[in-house]
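Left out: one protein chain. Kept in place: all the others.
Take a look at subunit A:
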Amino acid sequence: MRDPLVIAGIELESRLFTGTGKFADHSVMRDAIEQSHSQVVTVAIRRVDLDGSGKHIVNDIPKQATLMPNTSGARTAEEAVRIARLGKASGMGNWVKIEVISDQKYLLPDNEETIKATKILVDEGFVVLAYMSPDLMAAKRMEEAGAAAIMPLGSPIGSNRGIRMKEMIRIMIDEIDVPIVVDAGIGKPSEAAEAMEMGSDAVLVNTAIATAKDPVAMAKAFDMAVRAGRMAYISGPGQSSFQAKASSPLTGFLTSTGGVNNEFL
């Protein structure tokens, strides 16, 4: 059964997005992305030569992937907007991941500035995916501003600490209508699977793949984990409980089909 993720009318078979910022070299990056089967690959515009010479990273991204330039390095909405425009003007397409980070100590995103940048760029025809600190009202405002997807962090970027923001993200999954892509903090394939089992629509992984001993094998592991997590979510995982529950219950006859004398109902 097909289960594509649809963002701005584009159908994506893979729910694993990959980042490109930390690889040891471009050939490892290319091989890892290929093995990840990612169809969305994010690239920092600040690291791309914008003079059209075709040098640098963009040429090494496999053709299967949609390029999602990001505004990494922007510290204000204004900078993010200018960077996004520079990327578009140099032919990088109209998808953009808005990153506005003024905190250089923990690299936590500035939601207020991200909302501002989202409004401006959506009006200019960009497909905006907004990276944010998990917060329901901020996410709602980004959605209202026209964001095509919301990208809450699982834990601080590069921390590999997993989905520490689980409860906040769970609420956002329930309340936000556009896709939720868990971005940042995922350090292991099991954590990517966890995000997908929770109902995230996709995850973005960079550090955990790029800094693995074998990035190509790790990319493959993430691909499998994301597919497994999604399959588990669709299959409807059972309720969790602190109490043990017997798989052959003794009182099953009291429910639905079994043994209830309902002649008095």
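Simple rule for what comes next: contacts are C-beta pairs under 8 Å (C-beta built on N, C-alpha and C of every residue); 3 or more make two chains touch, one makes a residue touch a chain; residues count from 1.
By our rule, contacts and distances are computed from a predicted model.
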UniProt protein name of the chain not shown, from "Protein lplB", "Putative DNA modification/repair radical SAM protein", "2-iminoacetate synthase ThiH" or "Cation/acetate symporter": "2-iminoacetate synthase ThiH"
Positions on subunit A where the hidden chain makes contact: 21-26, 45-50, 56, 73, 75, 79, 82-83, 86, 102-107, 158-160, 207, 210-211
